[in-house]
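The structure appears right after this line, and notes come after that.
Yeah, one chain of the complex is gone here, protein chain that is, but the others are all in their spots.
Showing chain A:
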Amino acid sequence: MTDDNAIADAATALRDAYGGSFITPLRERLGTNDPVTAYAIQEHNTKHWIAEGRRLIGRKIGATSAAVQNMLGLDQPDYGMLFADMSYSDGEIIPVDKVQQPKVEGEVAFAIGQDLDSDQLTIADILASIDYAVAAIEIVGSRIENWNIKILDTIADNASAGLFVLGSQPRRLADFDPVLCGMVIEKGGEPISTGAGMACLGNPLTATLWLAKKMVEVGRPLKKGDLVMSGALGPLAAISAGDSIELRISGLGSVRAHF
């Protein structure tokens, strides 16, 4: 385990990089790729940001596809924190310069309707806890230069979180097929990312159960009112200023973002 000073230094370097600069991969500076160290860095910043007054509103799940896990060298997903200032609504203009090296992905977001604080959670708890599902665009970014990330870098960097855009048609779980729902992101009428629910760990609800258990384990259990961005249903697509995109998830309607 890396010492507390090194963790604090890495956390500060990441926070400073939000201004628009980039940092070199932390795994090289710290000489480790250990997820425990990575989450300690993330948690350091989470505490800092909450103390600063940022409102914690939920979590994101990352690395939910086999392809991304292979790239990062992970055998499970990862998570990051969602704050109120990251949230945008359908059709808003997104200040793309707030996210470094932005890429978009299409996801199902779940609103949690009851506390998930048992240490023996099951999929039935997840099914019972979801108030609604909504289509969501996640705009991921990386404070690490050239997206040169491994496990430690992305987890420390709040799971490469950036901003997100929620749709305006909340649906019950019974109203769509979480496993086979089709997903497409279009730019200028052309598909730039396609996929389906199954691409997210086989089922976005399975990913959500993983997260809920993990959150109990680390002492930040999901609570009523929390939002969960459950993970990408298809490949990442790069975007830049001036782009307009539309995400459609079968059964969950559409959501637009202008950059």
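Throughout what follows, contacts are C-beta pairs under 8 Å (C-beta built on N, C-alpha and C of every residue); 3 or more make two chains touch, one makes a residue touch a chain; residues count from 1.
Please note the rule applied: contacts and distances are computed from a predicted model.
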Listed names "Glutamyl-tRNA(Gln) amidotransferase subunit A", "4-oxalocrotonate decarboxylase", "Phenylacetate-CoA oxygenase subunit PaaI" or "NADH-quinone oxidoreductase subunit J", matching UniProt entry of the absent chain: "4-oxalocrotonate decarboxylase"
Per the touch definition above, residue among A:199, A:212 or A:255 touching the missing chain: A:199
Positions on chain A contacted by the hidden chain, ascending: 177, 179-184, 186, 189-192, 194-199, 202, 234, 248-250
